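Apart from one protein chain that is not included, each protein chain of the complex appears where it belongs.
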């Protein structure tokens, strides 16, 4: 593949410029599939989606379709959805429950852990010569769950999930996990946008666009104009490209809230939604920086943790260089009252997803940005990510967590592309571990 | 083209493994068009489709559209459907009758044998300088008919049709030709499947899939469960990739049938359908092995002779690496009674074709197998063709015809891919003749 | 890109043969975008379409979308329609009037000349560090208007428009401009044809096809059979690929017409339509050859001046190697009577455009010619452009204008492809200027 | 049009309303996969036929469609239709497992004739949209001619259906649904 | 709506039925390529018009359509329509040789007005599907406004048709058919 040999020098993080070709080039895309999606840890599903043994859910790792399934030992397995015989898929429903995976072509039957159970004519036709043990469904190289969030990697050399996430990725997930006994609400919204996946990821850190892109939401009273200024921003950069950007809560206000909770004073909904941050558990899990963090994490490469409103995850699945699927997973606390859950669900239904009053207006911007990168002359000029560049300092909290207190900025976006380039230039996990950019420690 | 230089080593016939990339790679496909379709003998039509001078039928050789037409001398011509002037097509109807081929762009008019007859303004505009003799429609390099089946090759260096078919290809066609005075029944079923053409060809040898793929046909009583065990299989491998696989009839039963025919005993339909095999003519044409052969031949690369039920041909026309068109040609004996023909036609209408009660269920398996071969990691694992590998012996009959008596197996499929690789690695007919795999003579 | 290194030798102008691959090859197409469209002068719009400051019209230069807009100083600006921040488009309406170009993603606002006017949070978020002067919309390297026809080039090294057009390109435009005080009639017809753009351009010089392609128009009495013989043809070849081909008016007849006009004799519509050619102004602007010229000019690469009927321009916009958009601009004299204009508009509406009684029948020929060039073997045979080759002499008029008096021919088409090859083989304007084919001076 | 002609405008309109509603209900049974109920709407001697269509020159229109008794895409009597329905109900008919999502829309309904045997001949346009799995889409468009007759209870039954698809080469992997 | 308002529900329904059947028959004549019969349905002063549509900002709706008398995709009087029909019948109109296969489907039919000159104004949605040769497909969708009037025999004639296509750039090689 053309991409193989080249060294990518398309992200200039000194000047904050990113070459546009990375948003539409076919070779770059093939390269991303090989070096990022086939190598990294990818979000697959939440354990609550796999209630019992046999429960399954279909997802993708790049363009490889995988089945997440709870096996007989209650372990979650992640299997490539392709029969080793002629390559047919063995699961076509996007979710459900099954006793095994039966291939509709010749009837090879696979156990929930992928093992090849039965082969028609094993004696009659194969004369007992078929080594079934080598012909199970290919399983992901590693599968791990962090507080119920299931991830998988197809690369056996990948570090374990904990090392991969680091404290930043973990914090990202804690922003949902620490709210209670969380489960996925039935119903994943899925839609396809004609944009490059990176522009969708870039956007999740983007607190600059709401005021304009979502101006109509303010006009119809769904949001409050001033809310959209976002002057108190906290950015956290993590190893391998994870990052968090968005609102920061005030230490004092949280302390004060804790007191009011202790003294049993009654709270307005906005406060209520923050109470969990004042618990011991939360502080222990997330540290002093974590509890203050109200922003948007991205678990590299493509998992947005939308923790500002009702807790949701948005997975961005690449469909070629010019298309991306958005899959919305919505979470709720099992112990929440029906009324509370209903309110949260209503909000989730109306904010994001293809008909969401906010998200409606995002896709077209991304698709135009993607399309213009095909222009022969237009693409010669890089995009600009200089907002706040070299303006901000890293703070290291007593918790040893380092972060940036600032205003709306493009630090996280630039970090995303810089890390992306590290991945693209590494020909193995070894190389990536050795050569990836260190998290900045002084200024950004 | 990227493919040009490479040597293909994607079929490992020792272990029976086939690399998945050959089912979706764009360069491999371009290479197939050059080295297989533009070089081999391709089925074009049956002479009965060209009743009289001027009768024509459109078909494809790879992606080159060709016109089959009976010329004034009653010869069948195969012409590239493209005007030498600006390239326009000169025939748009898929069948019919015409006096000449008139180009709708500037009115060049071509005779039924492709000769350029008339050019508007030949004197006025071309001032008599146009050498019409060099500007006819390009004709196929060679056109030959075997018992009414018209084939053409675009490569002048190709051996003649007889040498190309060898006894195996010839036997394949005899399975229809020897049944009587055969003609095509009006109406070619055509539909497009999102699969690689080779997976469709592979499937025709596949007596392993019916029991599962077509299980519903059994359930609704269209077939008999036990029929689908296929324990008596005969496989015949031919030079250049031709092969036959499927049921074998019992020598004794045929003899017994011959006697009953002689003694004028009355026969059930199943027997009736076999009578032709007991004739002298059949035995002479097809030999002792041929008359016993009840399987599915493939004339390399893409012509399935479906001789088990009503005699049909299924041509698999490539439409890019990810799509294939299936064209069904149905045959009947001119001397058959109306009732017999009606029965055969009804059966043909209900078994195969896009709405056929059997074929309905094939396409999706093939398209899934094709799509999974695009998966970055999924495609790294080869497909398995080890059924019966090294388990069977070649028998050579007194008729000198060699065959394999066995059960359901994958010999013919593996031979298909092995021969395919020979074709892909040969840069000329000379090279192919010198280097193609010899037909196995001992074990397979 | 594969194309970069190669030297194109696909046009043999000695024998008049053109390799078919240039009509469908993806690399050739990418190369055309770089070396022809991104380098040449492209027609953008007519000044009358931009009535007042803020009036805009969207168009394309190859695959780069551009905004033509009249700025506050009444200058016509040509801007790449892509925001330098994240690449979003800043204008989505195809025509209209605006005060500025507002980016819907983050609200950067650009002045009508492309300057970046305002950036939300310039102080708050960018801390005053954003150099707005370097972040305007990219403007075309050069923009010039010839008698109201606006052209732009994206290459700063391109010669000025006058040198680019030379007398032949200028004459082409004069055939509309000199008719009066011309303006565009509201309503650009746009449709997409599945053909390579060059085949559409080739066709505009093609006076050979009407008799056949548009035979039905004659049959229904829209044209007169004999009209379609076109025996008096004049061909003019211009530097860089411009050319004119078609009818030539008789010197004497024009003189005689002039007299009748002078003596105030009344004229039939056909004569009326020629009167402008008899004026001093016309003769001065167009020279003795120009006033006689009744043919079809093409301003290289893709602007057809259709001056035979009602004055129209047809721009052929490439949409990949296999598709082209046709945009019809219709012109009228501001001082024409309503009745005269209505007649001209009716004629324009019924001759060309997707539903035009003539043009209906062109697209399919072009798309077939394009599709056949994909045939593996079909494409090996070049197309023929030998009509009149080496049969005609160049005449040089007293006005120093050189032309060819002849019958229907393919001189202009061959010149188009020959010049196209010059462009494709030049890696800079310098190289093109030094190495392009000289306009023939003796015979063709 | 013997009987039809005798109908008053209002009677004709009523008949048309009844016919349209019958066709809509029938379409709905297919979309809801109530195939057994659908079978109930057919006469014992139903003939359900879709010929093969070909691209031909305007001077050879007789070649456009294959004729009855020849090759076809559908050429079903009640037994074959019952087989198709049984198949659609079987969980191992893989082209329909998971089931297709279909939408049968009927438009331009016209009563074109009434035959002496009491059958009403109805013409309409149809669009059959099918989507499967994640994003497979098929759209089959054409016209239909249906012969309706009333049973003892006066309810309509479908006695004959001729389906004329506008496509020649079928651009779908299969035709596993009913039209 | 002068006259319309005076109609009883039942009369209105009858009129609507008659109008719908007229539009269906008319569509069918085009699909069956009975162009000469189709021409018979037009008045002498028919105006058949499809303006050019443009993408415009919501604050400049006046720019969306070109206006009558200006550039258009169809702007035909009876003579032009007869030419089109003659062309469709000519075997050398190459965009229709082999003939296109078309399907005119009309839906959402509404009687919106009755003019003092006795013309009924009918609005509807249309979908014109065309397929050609092996696998070319076009789909033209939009709405229409038709003016119907009755001739001496009381039969409807089409007096005016305004066709509003939803596409701006026409994504077809040509528009060689009638709408």
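Order of writing sets the labels: A, B, C, D and E. Residues in every chain begin at 1.
Just so it is clear, a residue touches a chain if its C-beta (ideal position, glycine included) is under 8 Å from a C-beta of that chain, and two chains touch if they have at least 3 such contacts.
Note that the coordinates shown come from a computational prediction; the quantities given were computed from them, not determined experimentally.
Novice: Check the options A:349, A:386 or A:421 and report the residue that touches the missing chain.
Specialist: Considering all chains, including the one not shown, the answer is A:349.
Novice: Quick one: which of A:191, A:288, A:336 or A:437 touches the chain that's been left out?
Specialist: Selected residue, touching the omitted chain: A:191.
Novice: Quickly run down the residues of chain A that touch the omitted chain.
Specialist: Interface residues of chain A facing the absent chain: 92-98, 185-194, 212-213, 215-217, 219-222, 325, 330, 342, 345-346, 348-350, 353-355, 357, 359-361, 363-365, 367.
Novice: Against the chain that's been left off, what residues of chain C make contact? List them.
Specialist: Those residues of chain C that touch the unshown chain are 92-94, 104, 192.
Novice: Using the document's contact rule, name the residues of chain E that touch the chain not shown here.
Specialist: 9-10, 13, 16, 53, 55-59, 107-110, 123, 125, 127, 141-143, 166-169, 171
By definition in this document, only the chains that are shown with their structure count from here on.
Novice: Using mean Cα positions as chain centres, tell me which chain lies farthest from chain E.
Specialist: It is A whose centre lies farthest from that of chain E.
Novice: For chain B and chain D, let me know how many angstrom lie between their CA-based centres, rounded off.
Specialist: Computed from C-alpha means, the inter-chain centre distance equals 34 Å.
Novice: Let me have the rounded angstrom distance from the C-alpha centre of chain C over to the C-alpha centre of chain D, please.
Specialist: 51
Novice: Specify, in ascending order, the residues of chain B that touch 2 or more different other chains.
Specialist: 92-94, 104, 192, 212-213, 361, 364-365
Novice: What parts of chain D, by residue number, touch at least two of the other chains?
Specialist: Each of 55-57, 92, 94, 168-169, 171 in chain D touches at least two other chains.
Novice: Return all touching chain pairs.
Specialist: Here the touching pairs of chains are A-B, A-C, A-D, B-C, B-D, B-E, C-E, D-E.
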